[in-house]
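All protein chains but one are shown at their positions in the complex.
A, B and C label the chains in the order they appear, each numbered from 1.
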Amino acid sequence: MIFGSNHIDLVNGAFWFITGISFLLLALITFLMIFFVFKYNRKKGMKAVNIHGNTKLEILWTVIPVILVMAMFWYGWIGYRDLKNPPKDAMVIKVTAQMWKWTFEYDNGVKADSLYVPVNKAIEVNLHSLDVNHSFFIPAFRFKRDVMPNRNNSIWFLPEQVGRFDIACAEYCGLSHSAMYSKVIVLPQQEFEAWMKAELAKKNSPVAQQSALTDSTKVK
Amino acid sequence: MHNNGHSVSYLDYKGKHSGIFAWILSTDHKRIDLLYLMASLLFFAVGVTFGFLMRLELIAPGKTIMDAQTYNSFFTLHGIIMIFLFVIPGLPAVFGNFFLPILIGAKDVAFPRINLLSWWLYILGALLAVISVFLPGGPADTGWTFYIPYSIRSTTNVMPALMAAFILGFSSILTGLNFIVTIHRMRAPGMTFFRMPLFAWSLYATAWVQILATPIIGITLLLVSIERAFGVGLFDPALGGDPVLYQHLFWIYSHPAVYIMILPAMGVISEIIPVFSHRTIFGYKFIAFSSLAIALFGSMVWAHHMFTVGMSETAQIIFSLLTFLVAIPSAIKIFNWVATLYKGSISTDAPLLYALGFIFLFSIGGFTGLIQGALSVNMHIHDTSFIVAHFHYVMFGGTGFGIFAAMHYWFPKMFGKMYNMKTAKTGFWFLFVGFNTLYFPMFVMGWLGMPRRYYDYLPEFHIYHLVSTIGSWILIVGLIIMFTNFYKALRSKTSYTAINPWGGETLEWTIQNKPSLENFEVIPTITAGPYEYKDNEENLMKEDS
Amino acid sequence: MSSIAEHTVEHIHRDDVGSRLGMWLFLFTELVLFGGMFLVYAVYRFTYPHEFHVAAKELNTSVGALNTIILLTSSLTIVLSIIAIRKNNKFLSVFFQIFTMVLAFGFLINKYFEWNIKIHHGIFPGSEILLAKGNGEILFFGLYYVMTGLHALHVGIGMLLIEVMTGLTIKGRINSTNYVRLEAAGLYWHLVDIIWIFLFPLFYLIT
Partner (left out) sequence: MSGEHLEITVEHKPTYGFYILIWLVLMMLTGVTVAVAGINFGNITIATALTIAIIKSYLVLTFFMHLKTETATFKIFVGVALLFLLISIALLFSDYSFL
C-alpha cells in the first residue's frame, strides 16, 4: 500500500507503539500461563500453596499499566490534535454524500465525482449528506469522518504523494453501501491546474457537460 | 451438610403442573435456567448459521450465494440474535440463575415469579424478532445499532425488531433486579460479601449495569418507534433532530451492555482458575472490586464509539482518557488470574483449557481495544473489520469461551452426567484454532482499510476473506464436536454421582448432582472465604512435622 | 431425609425489606427511563433556547399547576391510606385509595382536555401548522407530547395498580400486618409524582 498524507506518521506511530507494548504484555501473559501450567502441573505431584495476595504486587501492576495507557492516550491525542484545525490557506472542497455516491464541488463551481487535488497543498473537505449517515474514509491517508445530514463536519489533509487512492463509505448506509467507492486523485500542481482549466471550460459550455462526466470516469 | 443424593432432583420432582407446564410455569430457578439454556442455545445455533452464511458470501468478491439486501438483513439479525438473545442472557440468566442462589447458600432467587416472568419476556422478545423475519417487508436491515436516520427511512420491518430489543431489555432488567435483592437478602448465615464467590460478585456488578443502563436503550428504541410512527422529530434531522444524540443515547446503554456480557464471564474464570489450580485465588478483593470498577468506568466511556462523528474536542479527550482507564481493572483481573496459577497444583481439564483460552483471546480483545482508544488511530480503524475482529475477540473469545468454560465446569452438577474429557479437549483446540483463523485476518484487513458491513470488497482483500471463511469452517467443526459431546453425555445411561469432580470449595460442590428443589437440605453456615483449600496448609504442616 | 412438602412450607416466608428493595430497584429503571428523555430535553433546550421559550407560551400554566396540585394531593392520600391500614383502619384506607384514584382520573381528564385543545389548534406531530414553525418548536412539542404522554401512561398504570390494591384491601389480604404490596404501589405512585414535579417547570414555566 502507498501512503500519502501528513497524518500517516503519527497514526502509524501510535498504532505501532500500542501494538508493540500490547504484544510484549500478551507474550508475557501467555508465556507465564503456559509455563505455570507445565511447572505446577498436578501430574508432578507438587503441593499447592495458598497465596492470598500481595498488595505491593497489586499496586505495581496497577500503576505500571496506568502509566503505559496514559502514554498511549497522549500519543493518540497528539496525532488527532492536528486533524481538527486546517491551515488558513487550505483549499476548500465541498463533499456531498448520498445513497450511494460522492460528489465533489470546488469553490469555482466545478463538480466531479472523483476528488482531484494538487499535491502538497492542504485540502479541507466540508462534508454534507443528503439522506442518511455516511463516512468519508480514505484508508491510505489514515482518517475518516462521518458525513451526517443536518451537521456540517469537516476535515483536512495534506496529500504528499502523487497517485490515486480509494475513498470508501465507512458508515453503513443501506443496499449499496459496499459499492460507494470513489477515488482521490493527487496530481502535480500543473496537471491539476490543467485539469481544472479544462473542467471550467467544459462547465461553461453546457453541451460539453456530458463529456466532462465520461472524462472523469475514464480517468478512474 | 453433605447429602448422599437421595433427594428428588430438580429434574424429576412433581409440582402442581405436569408435562411441559411443569417446566414453562415452574418458578424453580434451576428449571428456569434450563429453559433459558435451551432457548439461548437454539438462538446461538441460528446466529451461528447467519454468521456462517455471511462468511460464505464473502469467500470471494462479488455475489456468491446471496444478494446485498439479504446480506444486510443477515448481519442485522446475526447481531440482534447474538447480542440480545445469546450473549446478554448467556451467563447471568443461564448460569447465574442456576448457581447464584446455590453459591450464596440460598434456596431460590428473591422473586421466583418475576424470574419466570423474565423468561417469558425473553421468549416474547425472541418471538417478535422471529416474526420480523417473516412479515412482508423483509427482516430489518439497519444493523443492530439502528442508527438514525437510516432506521427511520428503511422500509423493512424495523418496528418489530425495535420492540423485540425493547422487551428483551426488560427481561434483562428483571433478572438484574432479582439478583441484587437475592444477594442482599438471601445469603446464608456467615456468608458476608467478602466470603461470596467471585462469580456472585461479578453478577452483582453486572446486575447494577443491567438495571441502570438498560432503561436508556428502552426509551431510545421506543423514541425511534415513535419517530417512525408519528414523525415527532426527536431524532429526525429533517425536523431538526440530532442523529448524534441518538448515537449518544444508544451507546450510553450499549457500551455498558458489553460489560453486562463480559463481567459474568470474568466471574466464571475467577471460579475455575483457583479450583483447577487447587489453591486460593490471588488477590480476592482486587478481583471483586475490579468488577465494580469495570461497571462504574464502563458506564463512562460510551462515546468512544463516536470519535468520528465530530464531537467536541473536550468530549474526545475525556472519553479517550476514560477508555484507557477502563482497561486497568480488566488488566488487574488478568494479572491476578495468572498469579493464581503460580505454585498451584494444576490439572488441565477441559474447563481450565477454556478458561486459559478465554484469558488469551480476551487479552487480544482488550489490547486491540486500547488501539482503538487512541484518537488518531481510531480515525483510521473505526468502522472497519478491525472493530469486527476486536468485538468478536471480546464477545466470542471472551464471553463465548466463558460460557463454554462454564458449561464444561458445571455440566456434571447440573445434569448428573459426565462428558468425555478427551473429546472436550479436542473440541477446544478446534474452536481455538478456528476462532483465530476466522477473526485474526480481520485485524489485518481492517488496518489495511476494509470497512465493515460490506457485502462486496476490493480484490486486494480477497486472501484475508478466504482465510477467514476457512476459519469459520474449523470453528463450526469445533462447535459440533463440543455439542455432540454434551449430547452424548446427556443421552448416556450411566449417571455421574461424584459430587465434587474438580475439588471445588464453593457451595455447589457440597450438594448432590442434579440438586433438589430446595438445593440444600440444611442451609449451611459459612465460616471462611470461598477458595480456602485447607488441605494445602494441612499437608504442608504434615510435611513439616 | 425429610420430604419435600415440609420444605415447601418452610420455603414460604416473607421478606418485606427485600420486596421494598426490589420495588426501589424497579423505580430506578423507571427513573432512568424518564432520565433518558430528560437528557434529550436538556440537549435540545440547550441547542434551541429561544424556540423553546416561544413554544412554551402555547402551554397553559394554570392547567399545569392544577395538575401539579392534583398529583401532590394524590401522593398525600396514598401515603395516608398506608398509615390507615397500619393503624388497622380498613375503611379509611380504602377511602384514601379510592380518593387517590379519583384524583388520578381527574389528572387524566385534565390532560385529555389539554391535549385536545392543542390538537384543535392544529399543534400535533406532523401537522402543517407545527411543521411551519422552526425546528426548535417542533422539537419542543415532540418532547411535550412524548414525555407527558408517557407520563400519563404511567398515571394510568398507577391507577390500575392502586385499584388492585383496593381489591386486596377489601378482601383483607392487605391488612395491618401485611401491607408491603400497598407500600410498593405507593412508592410507584410517588415516583410518578416526582417525575411530574420536574415535567411541570420544564414545560409550563419557561415562558
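Here is the rule we go by: a residue touches a chain if its C-beta (ideal position, glycine included) is under 8 Å from a C-beta of that chain, and two chains touch if they have at least 3 such contacts.
Fair warning: this is a prediction, and the values are worked out from it, not measured in the lab.
Chemist: Which chains here touch the chain that is missing from view?
Modeler: Computed over the complete complex, the missing chain touches B, C.
Chemist: Thinking of the whole complex, not just what is shown, which of B:318, B:433, B:448 or B:466 touches the missing chain?
Modeler: Answering carefully, the residue with contact to the hidden chain is B:318.
Chemist: Of the residues C:20, C:90 or C:133, I need the one that contacts the missing chain.
Modeler: In the full complex, the listed residue that touches the missing chain is C:20.
Chemist: Return the single residue from B:68, B:121, B:303 or B:389 that touches the missing chain.
Modeler: Missing-chain contact among the listed residues: B:303.
Chemist: In the full complex, which bits of subunit C touch the chain not displayed? Write them out.
Modeler: Residues in contact with the chain left out: 15, 17, 20-21, 24-25, 28, 31-32, 35, 39, 42-43, 46-47, 61, 65, 68-69, 72-73, 75-76, 79-80, 83, 86-87, 183, 186-187, 190, 193-194, 197-198, 200-202, 205-207.
Chemist: Against the chain that's been left off, what residues of subunit B make contact? List them.
Modeler: These residues of subunit B touch the chain that is not shown: 184-193, 208, 212-213, 216, 244, 248, 252, 299-300, 302-303, 311-315, 318-319.
We take it that only the chains that are shown with their structure count from here on.
Chemist: With centres defined as the mean C-alpha position, give me the subunit B-subunit C separation in Å.
Modeler: For subunit B versus subunit C, the centre distance works out to 35 Å.
Chemist: Any idea how many Å lie between the Cα centroids of subunit A and subunit B?
Modeler: Each chain reduced to its C-alpha mean, subunit A and subunit B end up 31 Å apart.
Chemist: Considering subunit A alone, which of its residues make contact with at least two other chains?
Modeler: Nothing qualifies.
Chemist: For subunit B, which residues count as touching subunit C in their complex?
Modeler: Those residues of subunit B that touch subunit C are 3, 6-8, 13, 107-108, 110-111, 114, 173, 176-178, 180-181, 184-186, 211-216, 218-220, 223, 226, 230-234, 239-242, 245, 248-249, 252, 516-518, 521.
Chemist: Given the complex with subunit B, which residues does subunit A contribute to the contact?
Modeler: 1, 7, 10-11, 14-15, 18-19, 22-23, 25-26, 29-30, 32-33, 36-37, 40-42, 46-54, 57-58, 61-62, 65-66, 69-70, 72-73, 75-80, 83-84, 131-133, 135, 137, 139-140, 142-146, 148-151, 153, 166, 168-179, 181
Chemist: In their complex, what parts of subunit B are in touch with subunit A?
Modeler: Within the complex, subunit B touches subunit A at residues 68-69, 72, 141-143, 147-150, 153-154, 237-238, 240-244, 277-280, 282-286, 308-310, 313, 316-317, 320-321, 324-325, 327-328, 331-332, 334-336, 338-339, 341-348, 356, 359-360, 363-364, 367-368, 370-371, 373-380, 382-384, 447-449, 451-458, 532-533, 536-537, 539-540, 543.
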